[in-house]
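First the structure, in the form of structure tokens, and then the observations on it.
Yeah, one chain of the complex is gone here, protein chain that is, but the others are all in their spots.
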């Protein structure tokens, strides 16, 4: 049982003394004051209370929790990578070369004509994409008219929020009975007000939108654009490219598809690819190669900036190195094994999986059980549970994505955990977890009486 | 409960194919074959089953388990430090400069005239010291005559073994009632056959040999040399130097005094310091500074080599950096706080401490309890126990060295663990530990039926 | 080592693959893909695979194309010495390979560190709420403007930024507010800081949001924060202060000058220069709790009654509230926040104040030294500086900057005859060489 060394109890208040006039400074600062040996013990012990991909399977659907190669960390930590964003272009040719290289890699993988690396996360990529769509329509004099973004009901929450952030009205598209886009509903939804359709493919049920060409036609015929949410790109590596399917804009989640670590919630990176028609609107700056080396340039009708500098540079280094390591063979095999793993695991799991054929992830239904309770109980079997209660099209959803890095043995262990819980009583799963460092945590109390800092604990 | 991924069960046999003739190659190789994600999980999980200074207090007497600064690891990992031992001296001036710098630091700290960095561990330092003593006596025509090394009964086992390795007869010196060297017994023990007296000061009871000057006189008058075992040097930093006390030869344990990590049992380094009289015998090569830079030279009457190259270079880098970081103030304070901590902890512990005034470590007696059982039970209180059953001068010894890095709070926790166990029954402590990953391990079975590899487990 | 010829990180042996295919009743993995032929990608990307060793060599070689230049650069991205333990701890597998803490029972370690980070910011700002990160200073500023829109009772459309705000930040704010019918305007600065009279004229009842920085982008410590705060308050506008954890350790507490929101780049602690990769600091008054963007970690209890931490108030977030969320942010900068928290803890309160005071003294000293160089006048602006200052050069500044770069030093050319120079503990040892280079080229 670890009693944290660093906490509200270990603070010391120091008086502030300065060469500045008193009225420009604060009076004191009160923070924990521990020695380095104590700090290291504190954080080592805390880390041991944290689950990661390196400790066990992490089959969170839509999150693509892959193994993160260690060598990419070494590269990102190289002193040559530690440069200031205001360095002259001539003096950071290595950085610009890498950015250009990653742009080129992503163009090939996405089947896109141009890529910006600036968005610092997937949602930021979505928002950049929304801004690009808006700029495109505005350039055609349809900016005001096209004020709707169409999004399937099974889409990621960020899609809705990003569209709203761009000032768009969201038109929610109900799924067809087969879990995919309902073409009729789509036809009804799109029109002269449509700026874009945002689509995840395979969708969050793991299903490939087989009608993607018709979908693209419907949207394009209405004058709208097709946006690809890259969250599930891992399923398509080497097998299909958003650009080839008719998508005009897409984002990549490098922390998913290209194994840059999630880091407890970030940083990630959300590069955005576009077709030639949209390239002129890309954020400023873009990198290009010239005879004299690499240089920045501002696209003709750039939307400007979506990040204060150039995005999450160190994350981009890791993504570039990962893609360089795997190449065509490795990337294609990653998708193959990811899909095989999802199919194999689903086969072993006793819970019903209503929609198929799925690819890299499947959504099982906990049936009479509460999916959130199922997840809590799975913790007792020393595995990370799937994403729960979403997408809502499946009742008590258990959205499961093992990724390619799990072995058959681990998948069997995961299946055993699923199946053990499936056979357990409501009482058992409601009182879970029992074997974890912390027992079930009271979320209601946390929200009703928010205590968000040591200061709140003092009271 | 972790079932190891890598084990005798995960081996694969591969056939060996080669461009070499068949009779020069083996037929096959059978070893575990795991993917990198599996390996990382395996080792991360194993590490979590291992106790280190970074997870809690580690008061092993005579082992000086200090906090290991992290920055020294970064320095040792620098690519410039990765050099081959056959590089020309001109091309590795950085390496030679650092070695020379460490020699100079250690000369000052030990009060010695010359230092070799070649011995790769404390015991290797002892053996080098024995060889130096032998060379010294041989140079004076007394090599054959002086065939005894005198060692107090409370000394580290390595002293005896190192002397024996040098071909010496060991004369064991019983301790006086006060736990120190018995001057009368010493007078009786030393004589024309004495090559050296090996002494730890403070000794393993933590007591300073107050008669050290008389001891030195007795040994020197008999024509012998005085050897200082550096295991307990941490107590004397800034306060006393072996050279000033009359020691002719000494070794340093950089993994103790200078906080290079113990690494689960090594690598350490055991530099040896000597007075001018012995410098000509030092191992080959030594480093010196000239106008043209640093260079190697062979001492006039060198004993030759005690390591195939230059010792544990990367460990020496860390020691140099540690000493440079602390300087006079830090080193002196380390000794002060180490001694304060030992005294404070002893005061809080209910077990009897028969000998004092001790310095950086104390030896308590478990009294009616079995010291080894006490240690096992302390594991249940989530701390590392002291060294047990040694030195034998204290019955059921609990040899305890908290070092300077423990806070008062941690010392109080340690004391609470000691005192909780002190009050417990024989049954309780004999069945301990109960709360650890592994329960009490059967040592007898391990020794009676040695299974030392996967191959032995197959049978 | 498995996976020869495929992903090096997929553990499947051929036997296992066969067994798994049999289990799912498929002849080949390709059978599992339900992709119409017409959109099948049958070509190759043209990306060669490499070994780990080759990849390291190649990428390291590419990065080595960056010139080894000593940077005296700032203007929103700063370099302080990061102690080694920050790397050691943050690279621990359990931290860096974990996901957002949706299962708090097995992620108490990370949650507690994020709670430490929030607590650090609460102490530094004096405001009651801090989230556990936005992307960077620019997006944090933009989110603050959007927060203003949500929390302000009356209407108001004008977002006011000081004219010396980096244009990149202005652009980010413009993009973020573009869907909300807000306009972004800049107001005059003088002597590197807010021109209070001009601001007074600029602010009106349509003003939603007033932003100021301390220190300013030009490195000047703002002396009119109270007045700026009062001005915003008078017009029912939000007062947003831009700063960073080092500056906040020494300078006036935002809460004491009436700040409603504090933004900035918290990665000045915890990260080396990372080509602009940052950590969006976001703290605000308790009143705005339900409107805060981003993730919040709260203290609670577990079923055994023990203190435990959890993400809380998630109903504000996109995965629950979708288009009515307070922000679209999902993946944030959690790992950078962890590094920042560790760095701050390593410094402790005394170390933070000392470091900040050094950031006052170093530019003072360097400016004085440069002022002694013929052809250079420094600082150009009056007042006290923090980390950086503007210097006047008789020669054209871009030429001087280029000459300095050839000598191995990077500074900002910010005007025809103005350079901006940033000095911290990280580049301090190079001061004599920089001054010598100035003497050479200025």
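Each chain gets a letter, A, B and C, in the order it is written, and its residues are counted from 1.
Rule of thumb we're sticking to: a residue touches a chain if its C-beta (ideal position, glycine included) is under 8 Å from a C-beta of that chain, and two chains touch if they have at least 3 such contacts.
Quick caveat, the model's predicted, so the values are computed rather than measured.
Participant: Among the chains included here, which ones are touched by the excluded chain in the whole complex?
Facilitator: The chain that is not shown touches these displayed chains: A, B, C.
Participant: Using the definition of touch stated at the top, determine which of A:6, A:34, A:164 or A:399 touches the missing chain.
Facilitator: A:34
Participant: One chain is left out of this view; which of C:14, C:305 or C:429 touches it in the full complex?
Facilitator: Residue touching the chain left out of view: C:429.
Participant: Under the stated touch rule, tell me which residues of chain A contact the chain that is not displayed.
Facilitator: Touch with the absent chain occurs at residues 33-38, 40, 44, 69-71, 73-74.
Participant: Footprint of the hidden chain on chain C, which residues?
Facilitator: 1-2, 4, 52-53, 56-57, 81, 83-84, 88, 91-93, 346-348, 350-351, 425, 429
In this section, only the chains that are shown with their structure count from here on.
Participant: Using mean Cα positions as chain centres, tell me which chain lies farthest from chain B.
Facilitator: Of all the other chains, the one whose centre lies farthest from chain B is A.
Participant: Compute the distance, rounded to whole Å, between the mean C-alpha positions of chain A and chain B.
Facilitator: Centre separation, chain A to chain B: 49 Å.
Participant: Centroid from C-alpha atoms only, then distance chain A to chain C, rounded to Å. What do you get?
Facilitator: Centres of chain A and chain C (C-alpha means) sit 19 Å apart.
Participant: Mark out which residues of chain A touch at least two other chains, giving numbers and ranges.
Facilitator: In chain A, residues 36, 40, 44-45, 48, 53-55, 67, 69, 405-407 touch at least two other chains, as defined above.
Participant: Mind pulling the residue numbers of chain C that touch at least two other chains?
Facilitator: 3, 8-11, 83, 85, 87-88, 93-94
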